[in-house]
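Step one of this worksheet: look at the structure below.
Apart from one protein chain that is not included, each protein chain of the complex appears where it belongs.
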């Protein structure tokens, strides 16, 4: 499951057509790349094709040349592709409010190198999580927000994202609804954790909703954000059994672990280029 | 977890008040009953109290006398109670349509004595499952239904339930919406299996809904029926991971096992008197 | 996950070497086969390579020609490969003793077409499961066995396997230890279900061992048989939580479902050619 050192990743998707696998694998062979793991899937409902390969390059391999060489072949299939080097460690911005369990979990995994990313900043609309963040040596941006100031605050948020060069934004229990404008800008590269099994219990206080409903399972859903609140494409979901003796505060406590794990898995899959987005749904090649 | 031979069950609920446990346990002691398992729970949100005890009676124990003796004490607490003898094996009617996985599963558990009930009849709006049912020596009632004939058909259904003396009705993938009148009659003693994690994906074809949504988990919910479609009090829920490669027919196939297990657990809990109903939610004392 | 109609499967393994993927995918392309799902894995510990592809053939595709054409290319990589047609439905023999839950489950999945196999015979050392088997229209061979008669009985077992042309033998709770000779003959194409999480609780009465140990989880392991009792390569494992109130008979009851599901998954993976055997371990390309 873990990538061996010096292993590159190529991912691609395009409309279904004969030869979509061969165009990738043959080029890898011709480039003397050794494929260590390969997955492809053809969705006969949507007519879309997806492929992901991990490979060890041959001597004198040059990513730029490889990309240039593959471009015309990919074009012939309307294929969009990405090439990810072994040392890829994208800049990331995390957004939080007051709850710190997901942040604490991400910072820990980041610190031990389990999540291969470079957290450049933590943004919060509250001051509470500064100490935790700064102990990990990461800048903390306290950007308060109100109905009146949302536009300006989101402009500040966007500045931080731009300045850090973030390629991924993680909403780790950020309890503010983003404006359509910002959602549009972040579409496809911002992951949110919602503390329910979507589509159940959208919106505010899902654990209180779950308590009133009397469910016997609670869960968490990690999804890309888009312009429909809690409706973005689902990446991972996790679940936890509960019972009649669990009051809302118990559901909140029991839910923490599964929120952390579900978000961390989604982020890991994203970083490892295992997630493909198409038509409001995801294809995830499990490790 | 399994009841020892000659073990009775007493269950009770009433408004929260000091002494609710003692009124039960003291009477059991005075009656020289030996408690093998006891659970009580006081819900501070609803102010309702629940208790369940399994016990071995003393010599010369008589259920009727025990009941009569406890009645006045219970009355002092507005306590409703039930006494269940060791050999309790209630008459049950199962309703199905064409899908046979839940029926097959229930008939199997019934045959090996895992579910302590006496299946007196299977009712279906289709002829398909007659052979399976009759091989188990159980009468099969084919009662076709249409929009026009629903009232008459439900009258026939009710006749079967009455004639068999059924104390529990199991809707094991019965794909017809019951009339409010029949729902009201069955409230609290009819268990339905819905093939989604309620409240997500209510109504028709939940696996197709789940596919379109792109969820990464599917599930099943066993609940008592009431007058709100798929809104009755939840007894048990089960879940199964799925992925992008699962088309609706795959979700249907993957869901079968969890539907069977979730329904069987709910029925087992009901038969063992582990389920309490109050204000649209359940209290379930897990084995 | 389910195979589309007219979809073939090619599986192959060989020592790791550059070009192992390309030799398969290029040939598929040249044969105008359309790959709908592809998985490959290179094990850098063992230096062994594994690949599985589902594909829709082009017009006038002939399996024999395809095989012949690929043979020399495969030979260049010391590659062993299998080609599985869409209508592949191998003859299977099931062996049981007295417990019927796994048999009942397999017969049900067989009947509804969930497991794509042709059960030709059920062999048992007891008469008990004849009626269940024959209701499904499958011949039942009662072959009693004792320490003295084991050799003759196994000869009879082997005759049945031979006569039915079985390509898979399923030990669905067959409670006899097979002789080394028979194990050797069945190595790689006989799947056994053991009712514990191997390597824990090998041998007899694992649920009683688990009870004495006071574990909080019980499980089941489906594995290929070999000459080491309960030591064969593991295909799938399943688990179920238990607690202090579960006596051995409760563990047995709670374990039934997970035994059935674990065995059925292993059989399904085997039939779909998702399982590869190498050096006492398995590679399983999950659906």
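Here the chain labels run A, B and C in written order, and each chain numbers its own residues starting at 1.
We adopt the following convention: contacts are C-beta pairs under 8 Å (C-beta built on N, C-alpha and C of every residue); 3 or more make two chains touch, one makes a residue touch a chain.
Predicted model only: the values in this text are computed from it and were never measured.
Asker: Can you list the shown chains that the absent chain is in touch with?
Answerer: Visible chains that the missing one touches: A, B, C.
Asker: Identify the residue among B:156, B:179, B:227 or B:286 that touches the chain left out of the display.
Answerer: Per the contact definition at the top, the residue touching the missing chain is B:286.
Asker: Provide the residue numbers of chain B that touch the chain removed from this figure.
Answerer: Missing-chain contacts on chain B: residues 4, 18-22, 25-26, 28-29, 32, 34-42, 44, 51, 58, 286.
Asker: For the chain that got dropped from the picture, name the residues of chain C it touches.
Answerer: Interface residues of chain C facing the absent chain: 41, 43-45, 197-201, 213-217, 219, 233-237, 239, 243-245, 247, 280-284, 286.
Asker: Which parts of chain A are in contact with the chain that was left out?
Answerer: Spelled out for chain A, the touching residues are 1-2, 37, 100-101, 104, 108, 112, 114, 135, 243, 245-247, 249-250, 253-254, 256-257, 261, 287.
Definition applied: only the chains that are shown with their structure count from here on.
Asker: Just give me the whole-number Å value for how far the CA centre of chain A lies from that of chain B.
Answerer: 41
Asker: So, what's the distance in Å between the C-alpha centres of chain C and chain A?
Answerer: Centre separation, chain A to chain C: 36 Å.
Asker: Going by the contact rule already set, what residues in chain A reach two or more other chains?
Answerer: If we look for residues of chain A contacting two or more partner chains, we find 41, 44, 286.
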